[in-house]
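Below you'll find the structure, written out as structure tokens, and then a few comments.
A single protein chain has been removed from this complex, and every other one stays in its place.
We just call them A, B and C in the order they show up, numbering each chain from 1.
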Amino acid sequence: MDFALSSDQEMIRDTAESFLAEASSSAAVRAAMETETGFDAAVWARVGQELGWCATPIPEAYDGLGLGSVELVLLMEQMGRRLLCAPFYATVGLAAQVLLEVAEDAAKQRYLPAIASGELTATVALAKRGMDWQPRGDNGIDAAISVGADGNVLNGSFAVVADGATADLLIVPARDITGAVALYAFPSQLSGITRTPLKNFDLTRRVASITLNNVVLPADAQIATPQQVAAAMPCAIAKAQLALAAEQLGGAQQCLDLTVAYISERVQFGRTIASFQAIKHRCAEMMVKIEATRSAIYGAAAVAENPALAADFLLEAAAAKALASDTYCYCAADAIQLHGGVGFTWEYDPQLYFKRAQASAHWLGSADVLRERIASALLDAA
Amino acid sequence: MDFALSSDQEMIRDTAESFLAEASSSAAVRAAMETETGFDAAVWARVGQELGWCATPIPEAYDGLGLGSVELVLLMEQMGRRLLCAPFYATVGLAAQVLLEVAEDAAKQRYLPAIASGELTATVALAKRGMDWQPRGDNGIDAAISVGADGNVLNGSFAVVADGATADLLIVPARDITGAVALYAFPSQLSGITRTPLKNFDLTRRVASITLNNVVLPADAQIATPQQVAAAMPCAIAKAQLALAAEQLGGAQQCLDLTVAYISERVQFGRTIASFQAIKHRCAEMMVKIEATRSAIYGAAAVAENPALAADFLLEAAAAKALASDTYCYCAADAIQLHGGVGFTWEYDPQLYFKRAQASAHWLGSADVLRERIASALLDAA
Amino acid sequence: MQIEFSAADEAFRGEIAAWLREHLVGKFAPLKHRGGPGDEDAFPELRKEWEHKLAAGGWTCVGWPKEHGGRGLSLAQQLIFHEEYARAGGPGRVGHIGEGLIGPTLIAMGSEAQKQRFLPGIKNGTELWCQGYSEPGAGSDLANVRTKARQDANGDWIIDGQKVWTSLAHESQWIFVVARCDPDSQGSKGLVFLLVPLDQPGIEIRPIRQLTGTAEFNEVFFDGARTTADHIIGKPGEGWSVAMALLGFERGASTLGQQMHFLHEFELVCQAAKENGAAKNPQIRARIAAAWSGLKVMRYNALRMLSGTQDGSLPRAGMMYKYYWSNWHRDLGKLAMDVYGCEGEILDERDDTARAHLQRIYMFSRADTIYAGTNEIQLNIISERALGMPKEPRGK
Partner (left out) sequence: MQIEFSAADEAFRGEIAAWLREHLVGKFAPLKHRGGPGDEDAFPELRKEWEHKLAAGGWTCVGWPKEHGGRGLSLAQQLIFHEEYARAGGPGRVGHIGEGLIGPTLIAMGSEAQKQRFLPGIKNGTELWCQGYSEPGAGSDLANVRTKARQDANGDWIIDGQKVWTSLAHESQWIFVVARCDPDSQGSKGLVFLLVPLDQPGIEIRPIRQLTGTAEFNEVFFDGARTTADHIIGKPGEGWSVAMALLGFERGASTLGQQMHFLHEFELVCQAAKENGAAKNPQIRARIAAAWSGLKVMRYNALRMLSGTQDGSLPRAGMMYKYYWSNWHRDLGKLAMDVYGCEGEILDERDDTARAHLQRIYMFSRADTIYAGTNEIQLNIISERALGMPKEPRGK
């Protein structure tokens, strides 16, 4: 039992911190978010190919670094802090987790090395209407396989897919010919796929709708059976929740840091705003929420590494995501408030975090939904 | 349209304020709550017979003053502020409202003049397990009428009845021989009635359990048919909610006033506690909640006077009670916190309010239940 | 204490409702529910035309005394006017700063010549006004004014400095400015209240881009800007008391109109929740019920405030009014986005949909708790003025 970060882990965090302070500065983020794809390909190449971040959680057997949830959490936290515009979360935080937890080994062999090397971007379409996956219910999925002359044909649509317009590889749940939901992966450039970039208010992460119109799938497109999906998707989603929670945590931390820096300089009534006790207490409340969230996330990351605690992990990831969503929304809102007039200008950064906070709060389950899931496990069991 | 209090109304409020400041001072409350009945009979006689408060909401036709909800609200607010130990709420806030709204005229003639004159105390048993009445569902009522040799016989029990051990008149809902819930009123001294005073932590208002064991009812005991109960109890309960909300409002106001007075004297770190901005803001938050609650209550009281707005009144009373419950709990808790060490002593008064706040929060519907009722009206209608 | 309106008042309600039904149509139809706070750049030209239409119907400045060109409505009828205007979806009024702030100030404190010069333009919607109070170094610290005003040889005022958070500056002809006329003064002493024409070389207006991406607010730069000696309210040195008197007019009958807008927005949220199933989420249900309670609180609170106390003091209901509505509105915006869930952040192509409207509220309501006295300033004021707690000390 040791809850201190190892020196390797501290190094991973510190390297990410200093790289992103430069490569994902406010100016860099604002430049990237005005581009067509929404990210800077050069920065992405450094992240994926030079720094090897994409390889972090991927086992060595698939040419990854074989590191664990703790390391991924540390990276995501720094990326969230700097609002890195990049397809990292969709590719590594989400798609790689689904491949690792749910897919057949052949699919892992096919895709994970390319993801690890930073050459392949990927995403997962989840529920029909949003970035969500309920372990029970059908998630509204209407995507379905039919058998055509040239093999399996896929029709259906997904309303909101993270980085859906740019990802190289699409992973989608769809009903097989028995009506059960299996998982399919295929290149996003196949004929019949329409990817429509959506205007969204979080300009630092793009979403798209995806329509699949008589898409003729390659023979190897199915990567998981309905049984595998039912058994393993909850864990994959929990890992994706944890990664997203870490990203949210980093954003919340930056909201606090930006605020303390600003109010320590800003003078009103002949005093720095930071000298007003009510303001101090508000900042302290932010810190308490942030540290509580950090504890929940680091704890869940440690639990994720212990297969004996798999059932706990599902609930702890849900709790971490719920806390992170609430903490991020709270801190981003208070960052605007405590910045005063400049807080709601485009020029200052709190608005960027405020929008990211709201958008990510509803990915992979809102806090309401996640808490209800925890309550159900605690109260409805026999 | 005029929302200012009339000078008569201001006089009613001011008279109550000055009477209670003396008759229900902290010392008086603490003396009364140690007595067997839980109230000072002499003070009660003055309230009922000398000041005529019991007559306030009762129409002149029944020897009352024929005043309205606004006047009752103003009185209840002052009683709540001073934690008056007396059977006023059970008798006038609850039982008189039920008689007025639900009972046959014969029953009104029989009981209301005696209530108005302060000679008769009364209470209403509501749901089987507590002081609650849901307009839908059966409220767990197991009290039931059977036909015996000497007339109707009543069996059943109620777990928590306000002033149940001391009230002269009991009003209870019970299933008639068809199984539908009608309303019965009878003297509390009838044979077969067991009234067990319960130890409760709000010593300023007593509760009792009531068991009815083969109670032979007088011939005139039924005061409302099941149809009348179904039609009119919601309005009676709404009036009782409003009266209770006003009492809660007064308590919350006193929590704030006690707190501001204490912290304006108490010095720590060489300053009065009241000079700390975080403390100032907490007191301001209390005031905002209190004034919001006051607006909701006064508004609902005005609506109560307008028969054309009867449907609105049910929701507004629910909203007022939910707000008042939350506000009272919040202010009482913060009164303890801001009093610091002495706040959790027996000697200082915040604890009395804290306990009353929690107890009354669950009478006639918790805030959760009442908000759900509002939501249902807003969202579930066709 | 009574909640009903008289029969005469209800007849008046029918009159204004009918007028709006007849006139807020055709070319004006797109204006419905537009142009409010956070949306002030919507259809500026059409809204000016609408202002003229209103004026022609006698529906501007309805609360002003008749002798000053107003309609002299009773408080109850003013409430009814604002309620019906909002209920009909009447657009945000480009003339509201003139009608609600500087007009009443001129009526109360202006010279006869000023009244004759300025009131008709406000009444007719032909001269629009904006407000020059806040400065970059003094957002909440309103008295910390650095903009300077001095008089030249023939008495004209020369103004140098900068104002910020000025809405509608681009559309207006006039700005009222609080400036320091005694260079050695500090705080609320030594200020002057001036009426300044905007269309002159000494004034530059630069829009400020907000978190919405749009620019409702502006910076206004004064570099030797001029106004004539007679365009002053009060005397040099009395600027602070004029400025405070003006702010006192903010809590008028129009607050009831604001609440009808809020009700409309609330109904949009309920509708969205019913449509997408969020209305089944118990937490959303509780928040919707709480928001509904808040609407009632605001209404009764405003009625308490407007009915006043017998001794004429600003009652507590008035002191908490701004804090309450701004936080309620901010919460409504957040609730709306949580109702939409994952789709909340998707921007619609058309900006008159319910979602676009609610997205604007979500974002712009962040300003509600900052401008016109931040939450923190409001809580200071409540604790100090209503509760008599010690004043927050100034630094230095």
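We adopt the following convention: a residue touches a chain if its C-beta (ideal position, glycine included) is under 8 Å from a C-beta of that chain, and two chains touch if they have at least 3 such contacts.
Given the structure is predicted, the values throughout are model-derived calculations rather than measurements.
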Checklist entry - If you put the missing chain back into the full complex, which of the shown chains would it touch? => result A, B, C
Checklist outcome for this item: Of B:Gly66, B:Gly130, B:Gly192 or B:Pro226, the residue that touches the missing chain is B:Gly130
Checklist outcome for this item: Given A:Leu100, A:Ala159, A:Val207 or A:Leu323, the correct residue touching the omitted chain is A:Leu323
Checklist entry - If the hidden chain were put back, which of A:Thr15, A:Gln228 or A:Ser275 would touch it? => result A:Ser275
Checklist entry - Can you list where chain C touches the absent chain? => result 282-283, 286
Checklist entry - In the whole complex, what residues of chain A lie against the chain that is missing from view? => result 1-7, 9-10, 70, 256, 260, 264, 272, 274-275, 277, 279-281, 283-285, 287-288, 291-296, 298-303, 305-306, 309, 315-316, 319, 322-323, 368, 370-376, 378-380
Next on the checklist: To test your reading of the contact rule: which positions on chain B touch the chain that is missing from view?
Outcome noted: 129-132, 159-160, 198-202, 207, 267-272, 275-276, 278-279, 329, 333, 336-337, 340-341, 343-347, 351, 354-355, 358-359, 361-363, 366, 368-369
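The rule we apply is simple: only the chains that are shown with their structure count from here on.
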Checklist entry - What is the chain whose Cα centroid lies farthest from the Cα centroid of chain A? => result B
Checklist outcome for this item: Whole-angstrom distance, CA centroid of chain A to CA centroid of chain B, is 51
Next on the checklist: Residues of chain C that contact two or more other chains, please.
Outcome noted: 376, 379, 392
Checklist entry - Could you say which residues in chain A touch two or more other chains, in rising order? => result 276, 278
